[in-house]
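Presenting chain A:
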Amino acid sequence: MKFLYAAYAVTWVIHITYLTLLSRRYRRLRDEMQDLRKK
Partner candidate 1 sequence: MSLGEITRVSLAKDLRLEWRSKDAINSMLFFALLVVVIFSFSFDPTAEESRHIAGGIVWVAFLFAAVVALNQTWARELRNQVLDAYRVSPAPANALFISKAVGNFIFVAVLEALMAPLFMVFYNLRSIGPAYQLVVVAALATWALVANGTFFAAMSIRTRSREVMLPLILFPISIPALLAMVSATTAILTGEGAYRFWVVLLVVYDVVFTTVCLLLFETVLHAE
Partner candidate 2 sequence: MRRIFVILALLTFGLLSYALYEGMVAAPTEQTMGEVQRIFYYHVPSAITAFTLFLINFAVSIIYLARRNQKADALAVSTAEVGVVFCTVVLVTGPLWARPVWGIWWTWDARLTSTLLLWLIYISYLILRRYSTSGQTPVIAAVLAVFGFLDVPFVYLANRLFRTQHPQPVYFGGPGSGADPRMTYALLMNMAAFFCFAALVVWLRFRLERARQDFEETQALESLLQPDARSPR
């Protein structure tokens, strides 16, 4: 059924979105740390 696939898909979309957000924050933090080290 469509709803079944939608539910499973949405679950992973939500999780992957969050993980992407996390990795973006990691990158930003690493950049800031590098900036600080340069100073």
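The rule is simple: a residue touches a chain if its C-beta (ideal position, glycine included) is under 8 Å from a C-beta of that chain, and two chains touch if they have at least 3 such contacts; residues count from 1.
Regarding candidate selection, all candidates are chains of the complex that A comes from, given by their letters.
Quick caveat, the model's predicted, so the values are computed rather than measured.
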Self-check item: Pick from 1 or 2, the complex member that touches chain A
Solution: 2
Quiz item: Across the complex, what residues on chain A touch candidate 2?
Solution: 1, 3-4, 6-8, 10-11, 14-15, 18-19, 22, 25-26, 29, 32-33, 36, 39
